[in-house]
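Of the protein chains in this complex, all but one are displayed in their positions.
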Amino acid sequence: MPDSPDELAALLARPPSATRRPTVAALEDRLFQPIPVLDHGFVRLVDYMGDDAAIVQAARVSYGAGTKAVRDDRGLIRYLMRHRHTTPFEMCEIKLHIKLPIFVARQWIRHRTASVNEYSARYSILDREFYLPSPGDLAVQSSTNRQGRDQPLDPDQAAAVLDLLRDDAVQVYSHYEQLLNDQGDGTPVDPAAPRLARELARMNLTLGWYTQWYWKINLHNLFHFLSLRIDPHAQHEIRVYAEAIADLTRAWAPAAFEAFEDYRQHAAFLSREELSIVRAVVAGSSLEVEIERSRLSAREKRELRDKLCSPS
Amino acid sequence: MPDSPDELAALLARPPSATRRPTVAALEDRLFQPIPVLDHGFVRLVDYMGDDAAIVQAARVSYGAGTKAVRDDRGLIRYLMRHRHTTPFEMCEIKLHIKLPIFVARQWIRHRTASVNEYSARYSILDREFYLPSPGDLAVQSSTNRQGRDQPLDPDQAAAVLDLLRDDAVQVYSHYEQLLNDQGDGTPVDPAAPRLARELARMNLTLGWYTQWYWKINLHNLFHFLSLRIDPHAQHEIRVYAEAIADLTRAWAPAAFEAFEDYRQHAAFLSREELSIVRAVVAGSSLEVEIERSRLSAREKRELRDKLCSPS
Amino acid sequence: MPDSPDELAALLARPPSATRRPTVAALEDRLFQPIPVLDHGFVRLVDYMGDDAAIVQAARVSYGAGTKAVRDDRGLIRYLMRHRHTTPFEMCEIKLHIKLPIFVARQWIRHRTASVNEYSARYSILDREFYLPSPGDLAVQSSTNRQGRDQPLDPDQAAAVLDLLRDDAVQVYSHYEQLLNDQGDGTPVDPAAPRLARELARMNLTLGWYTQWYWKINLHNLFHFLSLRIDPHAQHEIRVYAEAIADLTRAWAPAAFEAFEDYRQHAAFLSREELSIVRAVVAGSSLEVEIERSRLSAREKRELRDKLCSPS
Partner (left out) sequence: MPDSPDELAALLARPPSATRRPTVAALEDRLFQPIPVLDHGFVRLVDYMGDDAAIVQAARVSYGAGTKAVRDDRGLIRYLMRHRHTTPFEMCEIKLHIKLPIFVARQWIRHRTASVNEYSARYSILDREFYLPSPGDLAVQSSTNRQGRDQPLDPDQAAAVLDLLRDDAVQVYSHYEQLLNDQGDGTPVDPAAPRLARELARMNLTLGWYTQWYWKINLHNLFHFLSLRIDPHAQHEIRVYAEAIADLTRAWAPAAFEAFEDYRQHAAFLSREELSIVRAVVAGSSLEVEIERSRLSAREKRELRDKLCSPS
């Protein structure tokens, strides 16, 4: 696969150039270095454009003299995030190299607003790299949440599941290699056997196989991605990637990221009915009384209690 | 301009066809009829695709057996809206013919997710139709909100403003006609004068001039448009269009529209800090005490009081 | 999975409604009927919006009186396609239900301009349905084209490959079921064993597994999809879907489809250099003389001969 250790070393050894573009010292230090995720995956910063100041610059052209009242940049960025003035955040762009299991890639690609170049198993041969969860991440199907997991398997059960997953992965890859019948340069391993087309042989690999891609997205769309994928309801295997990217984003545009945390990630929505309950509570009533007399469904009642009574 | 009274009569006289596609009786009655907006504008339903059931159908393929727990369609649609599962709403599409002032069109077109075919003043000659506000809509610049208006002008002032706007519009159009020097069929009015290229002559018209377009958008993106443009902070001249479209949308997909009203239009966001204030209030503290001890800015304090103390 | 034979029968039995929207008789007959593709896949028309006349209507609003010179609709549509005036084609929309192998879905989803709701193996259990190529579609890796296939395997080799693919698929599915340990309603098959979370168990399935989705796209973007996926260089397994969709499109908007065939599918590009070669040939020179004296690369020379000398 691309970006071997040698290529990485060459990139890291490359002398810096001088630029008058916005530059973020905290990101320069992280350029090109793979951040490990899962057992074989990584997130690697390849390029970026813009910073907190670029957001402010774009907002000031839009809102003109109007923005002078918000004196400091941090305040203006928080104002933009709070009031969903999202276009200035589009002025920043980030490009990452990501290695991830195919079932994660399938969720990820549903975010249509990014640019992607993925490693193609039509053209090239996939390495023998598949995802095996760590034992603690193997969990039973949740009974309350159809798309979630519950408590982890006990260690013996986990070991059995991992054996099964590993054995199947090893077997399908060995058959994939047999079908390809290719020493890597187009020469057959077994001259008596056919070399099946790569675009067909790949169908024998499982969804746990690793793929990789370049992924480029602007900061507005990245925040949308993060808000869905950092969420506790997101699948663990994509959440760990989102968390690695969130760390990079915090270093890249700290004021924007803080605003994202305050006004998106840790914010809550109140529906029309929930809002009128909260107004009644503010006016002196009790939450339980108001919830009971409301038209909320049982599920919404539970959700509202979770929102308003759990620790912040 | 296209869609003259004759063409409209022809459309309305067209006999219905039989279809097995989802059909919404309440929209069929409204097809093709212009809904007047402002002094010369309109919104006109031209075509639609899908309905509430199409949203449910798409959600059930995504969430499979999982959605069976939410038994009724209305409940499922409300669940989708509440949890921002937005893709099923993309399965519905609406196509409108809209006539609107150019300064409104310039705001509108910033919604990039629609398909648009606009009348082109490069190819064709614009009619003598410009927007004149009704006297009650002429208002002074707001001093607290840089992008808003405050109380209306008094009647004499309003009359003077309208005279000025009308006189300038009449004059620039008369010069536009003089520059075009075209009887409408390419024959000059004044054979001794040149016929200036249409693409140049148009620059003498003002932003109050009416244009028109076909505008096609899916229901998810339409809700986004409506949430921004029905908002009290939207400019009056675009809000009246959004309201006309909202009426059509309510007739088209009533359950989705109700969910939009409850979970988007009349919903409120609580930031991380606001949420912790509300939690303290639920736990027995007073709003004012909590607001005062919070890290909210003066502006955010005002916004929070507005959210939680105003009538629902 | 959704849309069982019973549900299909119910849809087909549904009495037609009356509509004044554009209706295409040739499509009404095809609504809801699965068109078989590959061994277990299908394409099924679920809804549509617009027709050839809708393209003309949008073009006439844009180009106004200008389009009157092009008197007939077919001529106007051909003019639009020839001159890449693409927005009027966006006024038509089609919605399909598609069942397809995951490795095909992974290519397909790269078209970002469609709306998609896919069956989710996080929420639901996948059926035991995987793609097995027909023996004639098993072919060796092309040596000249890294992403293609060459001549088919001989029958014995093909049988051996199919056995291998089938055995692995059967085994990984049997392990998938064992990991799920679910009678389909959340009751364990083996009460002593854990029920592994669905979002994890799915990773043991291969890329040949069938998934399904609703896919909605406008006609302009559909033509782009078709131009890439009907192409002889597209992988066979996606091309057969594209061909089924092309048949529907021909029935839906015959004039637009004919224009697509004439000006896109069977059209050719001439680069600046190729154009000057063709001009020299038109002026009396010979193709081979001009090719030899040109700056084309060896590959481009071959491509140009293929373009200009092969039968049309």
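Note that the chains take the letters A, B and C in the order they are written out, and that residue 1 is the start of every chain.
Criterion: a residue touches a chain if its C-beta (ideal position, glycine included) is under 8 Å from a C-beta of that chain, and two chains touch if they have at least 3 such contacts.
Computed from a predicted structure; not experimentally measured.
Screening A:Lys95, A:Arg128 or A:His236 for touch with the missing chain picks out A:Lys95.
Checked against the full complex, the candidates A:Tyr131, A:Tyr173 or A:Trp213 give a single residue touching the omitted chain, namely A:Trp213.
Although one chain is not displayed, subunit B still touches it through residues 101-103, 105-106, 109-110, 112-113, 116, 120, 122-123, 131, 133, 138-143, 146-150, 153-154, 157, 161, 164-165, 168, 171-172, 175, 178-180, 182, 186, 193-200, 202-208, 235.
In the full complex, subunit A touches the hidden chain at residues 1-3, 11, 14, 16-23, 25, 28, 31-32, 47-50, 54, 57-66, 87-88, 90-91, 93, 95, 97, 115-120, 123-125, 212-214, 216, 218. In the full complex, subunit C touches the omitted chain through residues 63, 65-66, 69, 75, 79, 82, 146-147, 228, 261-263, 265-276, 278-279, 281-283, 287, 297, 299-300, 307-309, 312.
By our rule, only the chains that are shown with their structure count from here on.
Homomeric contact subunit A/subunit C: same residue numbering on both sides for over half of the interface positions. Ranked by separation of Cα centres from subunit C, the top chain is B.
If each chain is reduced to the centroid of its CA atoms, subunit A and subunit C end up 28 Å from each other. Residue positions of subunit C touching 2 or more other chains, listed in rising order: 116, 120, 123.
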